[in-house]
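Only one protein chain is missing from this complex, and each of the others stays in its spot.
By letter and in written order, the chains are A and B; residue numbering begins at 1 in each of them.
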Amino acid sequence: MQEIHAGGKPLKKAYVAIFLWFTGRAIQAAAKVDKEVKKEFDTLPDEFTFALGSLPNGPWMVVGKEKGKVKYFGGNLKCRPIHLRLVIKNIEAAFLILSFQESTALATTRNRLMTDGEVPYALSVIRILDIVEVYLLPKLIASLAVKRYPSWWPFGHKLAGRIGVYTRTLLGI
Amino acid sequence: MILPDYYEFCCRVQIVAGHDALEKIPALLAEMGAKKPLIVTDKGVAAAGLVDIVVNALKEGVTIGGIADNVPPDSDLKVVNQLAGLYRDNACDAIIAVGGGSVMDTAKGVNIVVSENATDLMAFSGAGALNRRLKPLVAIPTTAGTGSEVTLVAVIKDHEKHQKMLFTSYFLLPNVSILDSRMTMTMPPFITAMTGMDALSHAVEGYYCLQKNPLSDAHSLAAVNMIHQYLSMVTKNPADKEGRLAMAVGACLAGISFSNSMVGIVHNLGHATGAVCGVPHGICMAVLLPYGLEYNMHKRRDIIAELLLPMAGEDVYLKTPRAERADKVVSLIRQMNQDLNVITGGRHARYFSEVKDRDGKQMVPRDVLPEIAKAALFDGATIYNPEDSDYEDNLLVLEAAWEGKPLDRSKIKKG
Partner (left out) sequence: MDLTNGFAFICPFKTNSGNKALENLPVELAGLNACKPLIITSRKLAGGSAIGTLKNAFGDSGMTFGVFDEVTETADLNVVEQIRDIFIKGQYDSIIALGGGVIVDVAKIVNLAVSQKVADARQLSTATAIRDPLGPFVVIPTAAATGMETSKYASLHGISFVAVHLMPDLVILDPRLTRAKDGKAVAEAGFAAFGRILEADVAPGKNPLMHAYAFTALRFLRENLAEAVTKRCNKKASLAVANAVAMSGCVISNTDQTVLHRLGKVFQNIVHVHPGMIIGMCLYPFLDDQIKKDRSLLSNLLLTLGGDDKYVFMPEDGRPGAALREIYEFSYEIYAALKGKMPPTIREAGIQQYLMDDVLEVINQEPDGAYLRTIIDRVGGSSIKA
């Protein structure tokens, strides 16, 4: 007979944290570069803020609108009021999703992702995440990460968007 | 049989079915330590004499703590609180819900209030807010369609604050669902047809949507078989006892399937059409089902084809070439709508342009389709649909369903 206190998973947590940081900045960038992302954010109320992260204690990514502009607010859930949380049930599942082994849709159908907040907002956020993934990832991986890869987008549009999103993400502008 | 990489399945509800299933309620309540149930229902159900049948079946074994028949068609927080008061005042120890979706929702809401001693129901909304057993709840569905006797969701509206509260928890599942043929026997043909098509849409969408799993599949196959076999029959002959029981069981199987595998574009567009135009849910399902199948055909052909044998039986299956099985499923569902349209003297709509209200006014004018297409973008069912659907896709499907023409599948954007 023994009593055990659960240990940690620092490596997977670090991976997830880095990816959330990158994705958060990429969303901020995409809102400036891509019309669709911008349009989607426009449907959301002012000061709307959402968080994506893992139970029970992170890491998290907080993104929201501030004075009409989309901003990545870091990983602290307490930094401002949050209207919607996309919650991954555990760090292993977060790793599966953020290492693109499971798409957002697939993870949802596998009960790995829970929504805490209004469903319409969650759907907007998922659409935004899908577009950002298309920009960030090579086609081969992105077509696994989204339900339908937008192969009808003109090549120039995709390339320009990709360059824009990457530059701004890396520079943090 | 496909084993998904990961799946979850749960239906804890005890199902008791039969021509005299109601008579088993006192014993079932006793097993749960209850002997004074509150009966929750609505005026329509009571007027149809169904509550009397229930009371007659119960009176030998239990004391009825009260009968509340004032559940509105749209669940309402005020009524929930009022019924909770009735429950407490009469020292009830269980709830029996007799009716359709809104009665079930209300009963679940009352159960939260009385079990958690809640003053603010809102505190228990959202996932994970309920985490212990509630009071015994017995569900007696009076339509063979919604499947809400086996679902874990309740929607309660606060009409004063214009808020819609969503409750999701396994603890909201009824303890027992009673499927008794007497409860649907008096349902008029038009309602029978549309609730039956609602059930079929659960079974079929549950079978092709992304969260399908081996157990939901098995429930769907059985449901499709029973519904296809009996729906036209009971619509034509409402007093068909065996058929009524089979439809109740079929709808329950379909409910178990979709509450585990979720639903897709048919429900997505259907919810939006209901919200924008007030069209009854079952009619939306009947109209949209063939189009949902067509929209997903390029991704789910083989899976849809598997529905042919349970649906149509051996002869049709043998006569249909392998490559055409999925298309045959779609045409059989269109045929069902056609048959039901004839049986109900034209009341069962086949296309949206045919849907009329009581005054004969068209309920879905063509120019609202863009509004519906837009509203559908914000309905959760879109997640579980195999193919992605944006505004243009939604409009494409809605327009075809309005005109009653098969979907032009070459226009669907494929990734």
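Keep this in mind: a contact is a pair of C-beta atoms (placed from the backbone, for glycine too) under 8 Å apart; a residue touches a chain by one contact, two chains touch by 3 or more.
Since the model is a prediction, treat every value here as computed from it, not as a measurement.
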{"item": "Contacting the left-out chain in the complete assembly, out of A:N57, A:N76 or A:S99", "value": "A:N57"}
{"item": "Among B:V16, B:A48 or B:L332, the residue in touch with the chain that has been omitted", "value": "B:V16"}
{"item": "Residue in contact with the excluded chain [from B:A94, B:L121, B:M226 or B:M297]", "value": "B:M226"}
{"item": "Touch list for chain A against the chain that is not drawn", "value": "1-9, 13, 55-57, 89-93, 96, 110-111"}
{"item": "Contacts of chain B with the absent chain, listed as residue ranges", "value": "1, 3-21, 24, 31, 33, 128, 131-133, 169-170, 214-215, 217-219, 221-222, 226, 242, 245-246, 249, 253, 256, 306, 309, 314, 317-318"}
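In the analysis below, only the chains that are shown with their structure count from here on.
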{"item": "Distance between chain centroids, defined by C-alpha means - chain A, chain B (Å)", "value": "33"}
{"item": "Touch list for chain B against partner chain A, complex", "value": "4-8, 126-128, 166, 210-211, 262, 377-380, 382-384, 386-388, 413-415"}
{"item": "Chain B-touching residues of chain A, taken from the complex the two chains share", "value": "105-106, 108-112, 114-116, 119-120, 122-124, 126, 143, 146-152"}
